[in-house]
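Removed: one protein chain of the complex. Kept in place: all other protein chains.
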Amino acid sequence: MRSSDTRTISARDPHIGQAHRRETARRHLAGRGRFVTDIALPRMLHAAFVRSPMARGRIVEIDTSDAAQSPGVVRVFTARDLNPLCQPWTGTLDHFASMVSAPQNLLAEDEVLWAGHPVAMILARTRAEAEDACELVMLDIEEGEACVDGHAALAEDAVRAAPGLDSNLCFQTVLETKAVDDAFACAAHVVEGDFVFGRHTAVTLEPRAVVADFDAASGQLTVHHGTQTPYQFQDIYARHFALPESRVRVIAPDVGGSFGMKLHLYNEEMATVAASLQLGRPVKFVADRLESFVSDIHARDHKVSARMALDAEGTILAMDVDDMTQIGAFSTYPRTSVAEGNQVVRLMGAPYKMPDYRGRLSVVFQNKVQTSQYRAVGHPIACAVTEALVDKAAVKLGLDPIEMRARNLVPDDAYPFVSATGYSFEKLSHEACLSKLRDLMDYDALRAEQAELRQKGVYRGIGIAPFVEITNPGAAFYGVGGARISAQDGAVVRLTPSGEVQCAISVTEQGQGTETVISQIVADQLGVSPEQVKVTTGDTDTTPSGGATWACRGAGIGGETALRAGRKLQGQILALAGQILQSDPADLALAEGHVVDANSGTRRMPLAEIGRIATYRPDTLPEGADNSLTAAQHFAPSGYPFDFTNGIQASLVEVDVETGIVRLLKHWVVEDCGRIINPLLVDEQIRGGVVQGLGPALFEECLYDETGQMTNASLADYLVPMACEMPDIVIGHVETPTNDTILGAKGVGEAGTAAAGAAALNAVNDAIGPLGAQIHQTPMTPLRVLKALGHV
Amino acid sequence: MTMDIELTVNGEQVRESVEPRMSLADFLRERLQLTGTHLGCEMGACGACLVLLGGKPVHACLVLAVQASGETVETVEGLSERGAIADLQAAFHDRNALQCGFCTTGMVVNAHALLGETPVPARDEIRDALSGNYCRCTGYEAIVDAIAETARKRASDAEASA
Partner (left out) sequence: MKSPAFDYIRARSVAHALEAYRDLDGEGVYLAGGHSVVPSLALRLQAPAALIDLSGIDALTGISLDDGWLRIGSMTRHAEIASDPLIRDHARLFHLAAPHVAHPAIRNRGTVGGSLSLADPASEFPAVALALRAELEVAGRDGIRRVKADDFFLDIYETAMEPGEILQAIFVPPVRTGEVCAFDELARRRGDYAMVGAAVQAVVEAGRLADISIAFFSVGNKPTRAGAAEAVLRENAMNDTAIAAAQAALDADLDPSDEPQMPASVRRHLARVLLGRLLGHLGTTA
C-alpha cells in the first residue's frame, strides 16, 4: 500500500492555498454570533467586584452588612469565605532560573496590591443590583506607599510590591557572547539610545466574560469562558478546585478578540467558578470596560538602553542591551510575566548577521496591573530598538536605510543560521523580502517625493523594519518549565454516513479563520470540498486535548495535526474501498467526493456509498474488513524548537512639525510565513496585526500617576486606533515552507504587530531628523514629538 | 419603579415593563434576546451597540429604554431578516471584513445608514462615518473596502436598471 504520509503538498491539494471565505462570518453578519456575554442560563446570578481604590494598602475592615441587605443580592463574599475553596497559584516556571513571585488567591486577603485589586464579590439577580450593592460595601484600607517606578523599586530600601518578597526583582538574566566587549573596543562607530515603551493593553472589543455553572447533583462544572485556551483552563479549574478533570468542561464559544490577553488566569474568573461551586447555581461575570482596564493584563512597559557597534563599512558587529521591564505585583499564571522580556533580549538583532551580543534583562515588580504576554510577545520592543539603532547608524555612515539593511541582513543562502542570541533559523528570506518591499512601495519615487515636499515645509518620513517572528513553538516555551501547557494538538476526523466529514480539533477560533483553514486542509486529504467539512472547536468535552491558540500555532501545528488526521482517515477509507471494490488500495485515491482510480482519475464509488455501507450494511463487507471511519491523531512539533518566520515592514508618515501630530499615510508589509493556506485570511491577520502595532506606537498607553492610579482607564480616555487614523496597508508575500512538517506552514498572527511600531518610529525620526530632532519613546504623542522638536 | 413602554422593534410591536435605568441595549439584549447588539464600552466610545432609532443610527448604550417608548427600533437582526443588508453582508463576507465579529454588527448598521445618506461615499467619507466604531481585529481597511464595494455595486445596479 502506498504510504500517504510522505506525499507533500501538491496539485492534489486543490484547496490549500486558496482564498476560501469564512463560513462562520455569516452568522456574525446576521447578528447570530454567540458570545459568552450573550449567555443567560436559568437561575443565573451576576457578579460584580468591589475593588481597591488605591495601589497599596492594608485592609483594616470590610463591612458587607448593608450590601448583603441590598435588593436583589444573594451573597457577598470576601477572601475569608471564598479563598479557602481555591488552591493558590504562583506565576513562576522552572526554566526561568530563580524567578520569584508571591502566591495569589481569589480576593485580596490582608493587603491590596494594585488599584483595582478585587476585595469583595457581590452576587445578585442583575448586574445593576450587584453594582448597587458594591457601593454599600464599607471598605477601610490604610493606604501604604506604592511602588510605581521600576528603577526606584530596585533600590535596596524600596518598599516591596508584595508581601514576602526579598526584593522587587522578579527575574534577571544575561546573555553574552565571548567577544562582545572586543567588538565595541574595535568598532569604527557606536550608536546608542535610551528607549521607553509605554504600557498598553489588549482592549478586546468583547471584554473578558465567564459563566460558571456547577451542578452539585452530578458534580459537573461547566464553564463558558471567552478564552483562546480551554484545555489549559480545564486543567486549572480541576487542579485548583480539586475536581476530577473529567467533571470539568470548558466551552469557548465565539470569542470577541483575545490576542493573548484571554489566556491568563484572572482573579475574577476564578472567583466566579468558586462562587458557582459554593452556590450550586450558574454565575456570570462580564468585566465592564472600566474593570477591563484595571484587571486585564497590560503589555510591554520597558525601559531599554542599547548600543550597537559597527565597522567602517557599516557592518553590525555587536549589540549591548539592557532591558528593564515592569510587571505589576505578581507574575501572571500559568505563563509568567517573564516571557515578554525574555523574548526582547533574545530577538535583538535577529534579522542580522551580527556576531556578538550582550543582553541583560531585569523583570521588576511594582504596584500596578500585571503585565504579561500579548500579541507579538517581546517582538515589537526588540524590533524597535534594533531598527532605531540601524537607522542611526545609517545616518552616521551616510547610507540609505535600505542599503544599510542590505549590508547586514542574513543572506538567503546562509541557512541554517544561528543568531548571536542562540536562535536557530531553518530558512529565512530577508533579502528576497527586502527587494520585494523596495519594488512594492516604489521606494525611490517616495524618496524623491519626500525631498520635494520638504522644500515646501512638509515633513514626511519613511521607516523600514525587517523582523523575525517566533512561531510554532514546541514544549521549549512553557512545558519544560513545568507548566501544564500543551504544545501538542489533537484532531478527530470522521466520515459521516452520508459521505461528509467532521473534524473536531483542539486549536481554537477567535476570528482568525482557524476553522476555515482546517476545513481546507482536511478537505484536500479526503477529496471533498471545504464546505463539506464541518469543524468543531473550543469545547473540552467534544474535542481532543491540545494547546489551542497561542504563539502562532493554529495553522502550523493545528494544520499539521489536521493534515495527519485526514491522511490517516484517507488510509482507512481507501483500505475499506479496496475491499469493497476488490482493488489494491494503492491504486485508489480520493477526489471530488469519490473514490477514484489513482492513475486515470476515473470515479469508482462515491464517498457517500462508503459511508452508507460502513454504517448501515457492515454485514455486506468481506470478512475481517474494518469499517472504522474515524481517525484520531495528535501532533507535536519536533525538529527545530520554533519555526521562525520573517518579513519586513515600511511606514510612510507626515509630521506636522508645529503641532507634533503624526499622520500615518501608508504602510507596507512583505511577509514570509511559509506555506500560505489561505491568502485572504493571512492578509487580514497581517493588517489587523499591523494596526495593533501602530496603536501603541502613536496612541495607546496606560497612564499612571505617582500614586499608582491609572488615570485614563476608560475607552473615552485610552486612545485605541480608529478608522480615520489608520492607513491602508499593502501586502506582499515570499513563501519559504518549513521542512519540519508536511504542510510547511508557519505562523502569521503576530508578524504585523512585531514590526509596525518600529517602522513608524523610524519613519517619524526620518521626518524630524533633518530638524535635528529624535524621539525614542512610544507612543509618539504630539507632546513628545513637540518636546523632541524643542518647541516646549 | 418600573414603567410600561411600547415600541416597535424590527417591525414587531413590543410591550414591556422596565426600570427607567435600563439602557435600550440591555433591553434589546436581555428582554428581547436580540444579542446581535453588542456592548463594548457602555459609554458611546466603541460603536458596538449601534441600532437604528427612527431610522437613524444611535448608540443603544446611551439611550434609555424608556426614551425609546413610542419609537421604532431596528437592530441588525431586523435588517438582516428583511434582506435590507444582504449585499453588505455578502461584501463583508467576500472581503473577510470581520474576524471575531464583535464589532461587525455595529459596523454593518452604521454602513447601512451611511449608504442610505451618501450612496457613493469616498474612502475618506467611509472612514469618517466609521470614526466612532472600534475594531480591534481587522485594522479597518477590509471594512472600508467592503462598504466601498457595496456602494459601487449598488450604483452600477441602479445604472443598469435605469
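We just call them A and B in the order they show up, numbering each chain from 1.
Throughout what follows, a residue touches a chain if its C-beta (ideal position, glycine included) is under 8 Å from a C-beta of that chain, and two chains touch if they have at least 3 such contacts.
Just so you know, these numbers come straight off a predicted model, no measurement behind them.
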Given B:Leu50, B:Leu98, B:Leu115 or B:Ile147, the correct residue touching the omitted chain is B:Leu50
Of A:Ala68, A:Ala128 or A:Val730, which one is in contact with the hidden chain? A:Ala128
Applying the definition given at the start, please give the residues of chain A touching the unseen chain. 126-128, 131-132, 135, 288-290, 658-659, 661, 699, 703, 705, 711, 714, 716, 719, 722, 724-725, 781-783, 786, 791-792
Interface residues of chain B toward the undisplayed chain are 1, 3, 19-21, 23, 26, 42-44, 47, 50, 53, 56-59, 61-64, 66-67, 110, 113-114, 127-129, 131-132
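As a convention for this text, only the chains that are shown with their structure count from here on.
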In the complex of these two chains, what residues of chain B are touching chain A? 19, 21-22, 29-30, 33-46, 48, 75-77, 80-81, 89, 92-94, 96, 98-105, 108, 126-128, 130-144
Under the touch definition given earlier, write down the residues of chain A that touch chain B in their complex. 21-22, 24-35, 37-38, 40, 128, 202-207, 254-259, 288-289, 510-513, 680-681, 684, 687-692, 714-716, 720, 722-724, 726, 728-729, 752
